[in-house]
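What you see is the complex with one protein chain gone and the rest in place.
Moving on, here comes subunit A:
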Amino acid sequence: MLATITLLLFYQLCGELLARYMELPVPGPVIGMLLLFLTLLARDALAETMEVTVEGLLKNLSLLFVPAGVGVITHFELLGENWPAISIALVISSILGMVVTALTMKFLMRSNRG
């Protein structure tokens, strides 16, 4: 467990440093994810050892969003003025995003097979 957590932090750190140093538009954790993915491609056994800890972390992914969600308390004023615009934009764009993604993939998978 400790080794996996250390590894995750190490890759995140590498990602952050790389993003800053090369002035990439991509956030550090995403670069870290890419670097880890490339490492896994080269070292198959590593995924096995990381499995349990990673599963535990990802199973509780929702929890990690709670502190940011509570931040709503600091934006009540802004949301008070704008909430109809924001909610309508969020709901419609979510529906649109999901429908477009699902239909694009469904259509392309079918034409791929056919």
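Here, contacts are C-beta pairs under 8 Å (C-beta built on N, C-alpha and C of every residue); 3 or more make two chains touch, one makes a residue touch a chain; residues count from 1.
Just so it is clear, contacts and distances are computed from a predicted model.
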The chain dropped from view, which UniProt name applies: "Putative effector of murein hydrolase", "MarR family transcriptional regulator", "Pyruvate ferredoxin oxidoreductase" or "(2Fe-2S)-binding protein"? "Putative effector of murein hydrolase"
For subunit A, the residues touching the chain missing from this view: 5, 8-9, 11-12, 15, 25-30, 32-34, 36-37, 40-41, 47, 50-51, 54, 57-59, 61-75, 78-79, 82, 84-86, 88-109, 112
